[in-house]
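Below is a structure I'd like to ask you about.
Just one protein chain is left out here, and the rest sit where they should.
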Amino acid sequence: MTALLETRDLAMRFGGLTAVEKFCCSIEKGELFGLIGPNGAGKTTVFNMLTGVYKPSEGEIVLDGTPTTGLAPADISARGVSRTFQNIRLFDELSVLENVMAGAHQHAKINLLDALLRTGRYRREEESQREQAMRLLDFVGLGDRAGLPARALAYGHRRKLEIARALATQPRLLCLDEPGAGMNHAEKLELSALIRRIRDELGITILLIEHDMKLVMGLCERIQVLDHGQTICCGAPAEVQCNDAVIEAYLGAGESGRKKTADH
Amino acid sequence: MLRTLGILALICAAAFGLHLVLDSIDAYWARIANLCGISILLAVSLNVINGLCGQFSLGHAGFMAIGAYVSAFFTTTLRYFDDAAGQYVTVLPLLDQSWGFVPALLLGGFAAAAAGLVIGIPTLRLRGDYLAIATLGFGEIVTIMITNFSKVGGANGLSGIPAYSNGFWIFTFAGICVLFTLHLQRSTFGRALIAIRENELAAEVMGIRTARIKIAAFVYGAFFAGIAGGLLGHFLQTISPATFGFMKSIEVIVMLVLGGLGSLTGAIIGAVTLTVLPELLRDVETSTGMPGIRMVVYSLVLILLMLFRPQGIFGQRELSLRLLRSLLPGRRKEGAPSAPAAFTAQQSVEAKTFFARAPQTLPPQNEGKK
Partner (left out) sequence: MLAVNELLQQVANGLAKGSVYALIAVGYTMVYGVLELINFAHGEVFMLGAYFGYWPARWLGYMPDSGEKPQVPAPVALLLTFGAMAACALIGVLVERLAYRPLRNAGRLSALITAIGISVLMQNLALVVFHADSKDFPRMIDQQSVVLGPVELPNTKLLIIGVTALMMAGLFWMVRYTRTGAAMRACSHSMKTASLMGVNVNRIISLTFAIGSAMAAVAGVLISLDQPRLTPLMGLMPGLKAFVAAVLGGIGSIPGAVAGGILLGVVESVVGGVAGTTYSEAVAFVLLILILLVRPSGLFGKSGREKV
């Protein structure tokens, strides 16, 4: 196995504030990798750097041997990194199906003139995009809601639609930012099965941020723990669970009651 | 492709038929109808920028002005008065004919499109109201530049433009614009445009080249605005920088807002309504001797719309048979299992939102801090 994603000493500073420092990780192809940590630990900042939303202040990101540090989000997407958002960001006025098709936009092999004149190439492209999107919707279990506007979806379904849309970009690495936030137990079980299927059936490497320890521990093969922008531990779930630094980060040294639920 | 060409031929034929009709009816109404056609071009083209892509532009009149002046420059200055023949003779024989002004018109469109490119690139970094102000500035700069350009008449304007515009050309171009925009809207590019409007960051992360698409929207909208300007110039026969001032841009925006920003059919209906209505009000103005009443009504419509139905008549939906049908009382019951599941679901949602949509508003340009 070789590393799909490697980061070296990644750092992000906003003015004087250091959100993430010396972030190193190495994710193998086909791995289910978890990133956890208390609120404000810098997890989402890592995602933002990996997907080009932020330019890292320092360090290097290497995707399958080629550096992607500082590339624009669309370029990184074209290289096979996709994501979902902690605060769901759907295209509300588009239909569920169209949301997924929009995710496949970058792979459309037509130009504007094809679309304006509706050439044969355009029709074939449109058809295949639609089919592909339908398949993805069936995969995540939203096939029967394809025609609804995205804004009409229930919360849990919105999370799933975001996953389907991210899959439509044909990623090699899928970054999921708290996909289980706000879900009930049954929905979480379903979600965790879905994540596993994405890895097993589609062969997509997954990087997961999640606050629900049960979900992360049950799903991920390796977990990296962040606190105050620093990596405090990395290893298999069992190792992480009994690591002193991790327990301290979550429960505080002698201080109890620190919440570990999702923030909004 | 063939079907598209067929539709284009149909549009030409229909425009020609309309042209004949307009030729035979009262000149006053024919004039209003032609102005409607030009308004449709303007509203539909601006809808691509403001409605679909969500980039609030206040400079549409600037693109119009460029199209109008460039095309009029070619048809007026490339000819001279031949004393022997007692009429104007053009330098290029092509421009003699009515159809010969199409190249001039297209040139105007391309010039406007080029301006769209020029203004599109730098304003990419701006969002929401900042973009609105920058495009407003662009529009003002265009008119000020024309005012200082004596070759085209400066502040006095350019007169004696040949009356080449007629019902046929106006409605042919309006038809083409509507057809292309419909095709655009329903294609992968249309989805990309709307994706940018709905959530630009997510669009970018999903691999949509937002910069490229936004510029394309500006270029596309500017092109047809330029065509509309050229048609207007050759219709009014006199243009001046004041014709294309800030208020002109506002008029087009009111058309969009009335119909529902983001809706193609809404744009068309808004354009027609707000071309006919002010013309009728113009009569009121002259009969009461109160200039300004027309714009008073115009602005009141805009304000009341924003207060009571901010999504416009159609919201972002299209007026279609399906929507009309879904509005019929009998058909609104859910679960009529005649159509495939997806369709009925969509119908009932459309019907519901049409009636019970909370005063949710225009596409949020920019999430405010509060």
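Note that the chains are named A and B in the order they appear, and that numbering of residues resets to 1 at the start of each chain.
Quick note on the criterion: contacts are C-beta pairs under 8 Å (C-beta built on N, C-alpha and C of every residue); 3 or more make two chains touch, one makes a residue touch a chain.
No experiment lies behind these values; they were computed from the predicted model shown.
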Please pick, from B:L2, B:I141 or B:A163, the residue that touches the omitted chain in the full complex.
B:I141
Determine which one of B:I7, B:I32 or B:L126 touches the chain that has been left out.
B:L126
Just to verify: which one of B:A9, B:I25 or B:L300 makes contact with the chain not shown?
B:L300
Of B:I250, B:V272 or B:I313, the residue that touches the missing chain is B:I250
Absent-chain interface as seen on chain B, which is shown:
56, 122-123, 125-126, 128-130, 132-134, 136-138, 140-141, 144-145, 147-148, 201, 246-247, 250, 253-254, 257, 290-296, 298-300, 302-303, 306-307, 310, 359, 361-370
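Rule of thumb we're sticking to: only the chains that are shown with their structure count from here on.
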Quick one: in the complex, what on chain A touches chain B?
51-53, 72-74, 77-78, 82-83, 85, 89-95, 98, 101-106, 108, 110, 112, 115-120, 122, 125-126, 129, 144-149, 152, 165-166, 168-169
Residues of chain B touching chain A in the complex
1, 3-5, 180, 183-184, 187-192, 194-195, 197-199, 201-210, 216, 262, 316, 341-343, 345-346, 349, 353, 363
